[in-house]
Structure formats: C-alpha cells, structure tokens
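A short write-up of the structure that comes next.
One chain of protein is taken out of this complex; the other chains stay put.
In order of appearance the chains are A, B and C, and numbering begins at 1 in each one.
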C-alpha cells in the first residue's frame, strides 16, 4: 500500500515526496523533501536523493564525506530542524501548551501568530484526524509558507491558515473552538476575541505566551475581565545535562599525576598495559550556558454557558 | 584561659553563660544560654544545664527520654534555630547578601530592618573584630531583643542597634558605610539615604531584598536616580535533596514481588538468609514541597567621589 | 482513596468558588494568603492556631444552615460573628476574611470534566510517591518527545498509576495501539485509565501485555484456575459460597468473554512488537531498572522510533544512557525542568513562595539502524 506523504502515517520505506529529517550531528538536523535528481549538501558532503528513496526510515546512509541518518519527521524533530522565519517555540513549551489546551484528536484550536509553524505543526498533529487548527498571522508570507509545509506534511485537511490581526479583527471562527493560543505582543487586545471564538456550549481553554511580566500582568486582568476562571501563570526552565565518564582520584593519585584525566589504561613499570581506575558515568549540566527563560505561560478556563 | 561567652571564640569546653545549640533531631534545634539550675524541656525530655557545663562542644548528652548533641553556635545554626519575631532571611540569602555587600572583617555595614536578627548576626560575625554593623528597625522591641542577643553572643562591641525609620530619617551614620542592606517594604524611599550613608571617598555597595517584582522595578529606578551603577537583580532558588537507598528491580523481580521495596535480606526456599540485590544510594528532591521564592536581591555599586 | 474524591478535591483547588471544602482547606488558604508573602516558607514556625479553634461556629451548624437554604451571604455574617480573631484583625485583613468566606460559602460549585491534565495534577499532589513524582509538565514533555498522535503504535512500561498509558490512549484517538506492559494476569493499579471513562473507540487501542509473555517471547495461556489471578476478590467463606455457586454460570460466560478479549488484545500487542511496528517506547520507572525493559523491547522497535525514559532517579537514567549510547541511538539527551507558578497580583507579583517541586528526569533518543 502506498500512502500520500504525511507526518501522520508512512510506509516502512522512504518514498519520493516524503519529508525526511537528515540527522548530521547532534544539534544539526536538516529537513528535506525527497525528490529524484536533487542533492543535499551538508557538513559530511553531498547526498543524492536517489539514494534515500526506498531506504528504511532510521537507516544510516553514506554521503561523500561521512554518514548521516534519515529520520522520520516528528513534531519534536520538526521543531528542532525547521526553517526559521521568526523566533520559534521550542519543544518544552510546545509540549506544555498542548497539555494546557487539553489538545487531543478532535480538538478545534485557534492560534496566533503562525510564526515559523513550530507550534502549528505540534497542534495539527495532535488534533488530527478529526479536529482542526486555525492559525492566524499578520504576515502573509508566513501563512503561505506554513500552508505549503502542511501540504507536504499531509496536514492540509486539518488546518486553515489566515492572514489576520486577531488583536483587531478577532479569530476566523466564533463560538466553536476548544482552545485558543496567543503569542502576540499585546495579548490583552486579543483576549476578548479569544473568548468569542471559544464554544459557548462546551467552554474552552486559553493559553497565552509572553516573555515579559508586564504583558502577563495585563493579560491576567484581561482574562478575568473576559470571564475566564482558574487563571494561572507558570514558567518552565528546562536544564540539559550530558553524561561524562568521570575519574575519581585518590589524594595519592592526585599527588602523583595532578588533575589531568588519566588514560583508561596505562603501562606499569614492566611495560604491561593495566586498567586504570574505571570511570564512572555521571551527569553534568551542559552546555554551560543555557536558555533560562523563554516566556511565561498564562492559562485559563472559559466555563460553558448553561441555557 | 577563660574567655567571655562569644560566637567568635570559645574554650574547648562549655562554660556557664555560653549560648549552645541543642540539636534534637534534623530540623529541630534549640538555642539556649547555659545557666546552672535551669532545665531544658524538649522532645527527648528534660536536660539539666548542670550536665552541659564542662562538656566538650559537639558532645552527645543523655536527656531523660533520649539523647541530644550540644553544638557550637554558628551564623547558620543561629539562623536555623533563633527565636522568630518576624519572617527571617535564611542561610542561602544571608550568604549571598554578605557576598554582594563584599563584607569582610573591618567592613562598616548598615542594615534595615533588624527583624529577628538572622542576617544581623551573619553580618556582625563577618565584620568582626574591627568593623561595625548599624542595624535599624522601626520596632523598639526588636532592636532591644537583638542588642540583648548580641551581648550574650559577644558581639556588642561591633554592633549598634537603632530605632529608626530609614525611609524617612535615613541611617545612623553618614558618609562612612562600606555597604547598606535594605529589607523594607518601600526600598525606593530608603535608597537616597543609603547613598548618603556610604563613604564618599571609598564608595560602596547596596543590596536590597524584595519579594515582589514591582518593588524591584521601583528600587532599580531609584538606584539609578541616586547615582548607583552596575545595578543587577538576581534570584536564588535553592533545592534540597535527600539520599535514599534505591533498589533497582529487574522486570522478573517486579513480576514476582511487585513494586514494594524488598527487604535487604530474605530467606530462600531452604530457609537460609540471603542478601538481596544491594541498594544504591541516590539523591532525590526532598521534601516534595519546598520554598521556591524568598525574594529578589538587587545590588549596585556607588562609585567613590574623586576630589 | 477514590479517584472521585481526588477529582473533587481538585475542583476545589481550581475552582474559584465552591461549597464542599473541608475545613482544613481554609487554614491552608490563610497561610498562602498571609499579608507577609514570605510566611509560607516555614508555617510551622508561626504556630498559627487552626481555624477550627478560632471559629465558634461548628462545621455542622454551617452545613445545617446551608441545608435550610440560608444564603451564602448570611452564612458569612454568622461566621464573622463566630470568629474569635475577627476583631483583632486589621481592616485589610477583615475584608480579606469576608472575601474568602464569601467565596467559600457562596452557592456555586464548579464541576470540570476530568482531563489528563487535571488528573495528573490531582494524583501528583495527593500521592507523588506512587506516581513516581511525575509532574503534569513532565508528562506533557514525555508525550511530545515520544511523538504520540493519532495512528501511532506506542509501547508503554510505567509505574505511574496508568497516567502515562491513559495520556497516550487519549492522544491516539482510537487509532494505533498503546501496548501496556503489566505484571500479573490482568493490568492492575491503573486508576488513571479507568477514571477517564474513555469511549469504545479510544479504549480499543489499549493492548495490555503480560510481563511473563514478554519474558517468554510468546503469548502464554492463562493458568488453569478458572478465574484469572488477582482479578476477582478471593471471598470464599462459607456464608457466601452458596450465592457464588448460583452466579457461577453467568460469571463464567462474562469471565470467558473478558478473557478472550484480553487474549486478543495481548496477541495484537505482542504482534505489534514482534513485527517491529512500535514507533515509540515510553518507560516511566519507579523501581524497575529501565535497562531491564530496554533489553526486551529496544531490539524490536521500528527504526527511527523514539525512546523516552522518565525516572525520579537520575542514576537510573545515566545507566540507561550508557546502555543506549552503546547501541544505535542518536539525539540522546537528558533533561530536567523546573516548573514554577507565578502569583500575578497588582503590586504583588512574584513566583509562589513554596510549591511541590518533586519530579524526575527525562532521557530521550531515537533508534537508528546500519546500512
């Protein structure tokens, strides 16, 4: 069975038209749509698309100057590798936003702005196949680009992208959404419109992302004024660690060889190779400099209107 | 040689008049001034002071219903055990404040308010023997109490406690301090006075503690207006961990006995005691609920005036 | 402790208004709303009297008044009268007291549908130990790192009361499979699955597989005793024996149908693993070494599958990292995250002074294969 290219389902083997994530090194992944005749250039040289077609997902492939892995696209990998047109929301925040929106298959979600479509993809994948994402941006190049991506990624049927300033004109749909997400400079202007777009009969959830506390303060007031309840603001600070092989020295060893990490094996006086004290794996904070703030997430509930 | 009771120096053995920290259990420490004829009542029953006198510091003593340790007072132990008259500053913040004030022996430091004297003790011990702490509070009962404590703790010569509202009347000393610390509801009112109290020839440091961001915002503006430079706001969030013995199960073990932690030793089918998989020590976050915010520390430098 | 009770208590926390609060909830509120916001750090030190002692009006009397239909406003008036401490409070504190009591005794209750998010929060606050300290924000991260969505095949081994399994099922939306590896004959201790009341479509994706079968590498028959082990109560004393016999035939039929359904689901689950169709492996471990699960499942994962391992014990994840690094795994990363709630109030904005911080670590990676 051959399926249309889609982030949602795929064959065991890669077909022409599939979007693949080429894993080059840790931190360097390149998304590309596989097309005969094309060649991908990266750190490890050139890789002809012909060689990708028919291979298994996850397989190692030789390029001209090294090897790479061809990975299945996922929401997280897309976020890590997508072409950035704006600052984007990273996986930790995307994950949290999906949860705060109570997003699941069938949910109807409004989002503004579209930006580079990092969160848009996460939402679209989550609400598939019977839900819908309405994403809004003031910049037409962004909505056009994300629609193109959605088409390549098999997400067209669950998405609509609209050029629209939600702060002045509101959302594309009214009285129907289950959740609204805002990442706009003046969320307080969009909040009354967010209330309107949520389903009156079912109620719904609102999540607003803002880097600055002053934005949060005004957003909270606007949410309360628009009738939202259970208003809460949270902040996520992820910390990344790496595993290193650690050598624990005794004072005697330190006196003898200093703090240089000794080789795993060394020669003794007779010239024989002997094992040194084994290394212990341990986690340390790395990289030394890390993101310590992206934004505050303010979330709230709009209660259903009982008739 | 017999010395006067003092946090700064003491004999090897405990004398009458010494302040001791009675360590009962983790988290329960009782400070008391040793006096013949008195008896300390606590969880483990009664302990007559007679028994404390002449003992070594750090020694275990039997009370009527258990035993306790008699510890030497230190700034940290005093903070953990002092009689609380107000909310206090804990060790993590005290340590940071001393550092931000560049406090050392010889420093002249102004503080407001005195509160329960937690930070006051930390400062007094650090600036001894040739520095001085001027501590200010609007509540006379607090300054009286802290002066009494300073006397018992051998810190009278390096401290002065004044009843004074620094927000309206400024500090006890002008043009002489090396550092000023503020923990007042409206720091912006005290900041111009803080600038006056600092030494013009040497310049100095200012540290302000505020729980709320709005206070920080106004304090930063006031500091800039008063001529302070290098204004920075930081926040410390300590996390406490405990070490537990962890049993790593295989799936087979889990299938057999469930997730209950097995005993360290069990009987085999012949009734012999056999060692179970050894436990591994590991650190987990504990207690589950912890302080996640005390206050923001805003610090700044006043440059010397060159004549 | 029943899940209903948990959900109920949860509502009280999230609800701006409620009537059903236990009295101790009031005392807690007073700590966190103290005029000095730093008070909450060490409440024990303040030795505040519990509200009960300071309130002359008995809880029973309040409930009686409500039964009689007396309005919330009147109840509050009575409470103010009965409060020993009210007169000693400042005007500001008095107004806060009235406001709080008005909220508490007004006549509305907010009923929220159970959601994974609320369930996660409720269990985390009530029983973090049995949940392996899995916080709602970390659960969200796990789902996203594992790429769970409609149609995916996900293998789950968890010791988190069914929370991870339930969250995966919701995200599958009736298509794909959630292989739930469990001990004993029947999946036990998964209240988070049951309390979501999933419809048939969503429930159809739950594929429980016995550890035994996974260890044996094939599906095993049930043992010979008629009833599946652990499922029914072992209530066989004489007085009820007679009744039991009467119901035996009906039960036989039902039990047989249930068993067949279980066997069919298990067959599908094992097949999904064996045919290398599992796109994700999620391990949420408390006592079981993740490597013990990896050894059985990792070799059979589909290439490009995501592996996500959660544990409150970092050293377990360090070992798992070493294990995975020696195999074909890319994008290996160990993360931890702080989640802090902000108090946003005019002129009093700051992070909460104290909150539950227990949590764990998340290790994730992607399985690859050679040329």
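Basically, a contact is a pair of C-beta atoms (placed from the backbone, for glycine too) under 8 Å apart; a residue touches a chain by one contact, two chains touch by 3 or more.
In this text the structure is predicted, and so the values were computed from the model without any measurement.
For the chain missing from the display, the contacting residue among B:4, B:235 or B:256 is B:235, taking the whole complex into account.
Within the set B:34, B:94 or B:251, the residue that contacts the chain not displayed is B:94.
Mapped onto subunit A, the footprint of the missing chain covers residues 84, 86-87, 90, 211-214, 237, 239, 246-252, 254-255, 258-259, 261, 280, 282-286, 288-296. Listed here are the subunit B residues that touch the chain not shown: 8-9, 12, 23, 26, 56-62, 69-72, 74-76, 91-92, 94-96, 98-100, 102, 104-106, 122, 125-126, 128-130, 213, 216-217, 220, 229-230, 232-243, 281-283, 296, 298, 301, 303.
Everything that follows uses one rule, which is that only the chains that are shown with their structure count from here on.
Centre-to-centre separation of subunit A and subunit B, using mean CA positions: 43 Å.
In whole angstrom, the spacing between the mean C-alpha positions of subunit B and subunit C is 38. Counting partner chains per residue, subunit A shows two or more touched chains at residues 213. Touching two or more other chains at once are residues 314, 338, 340, 349, 351 of subunit C.
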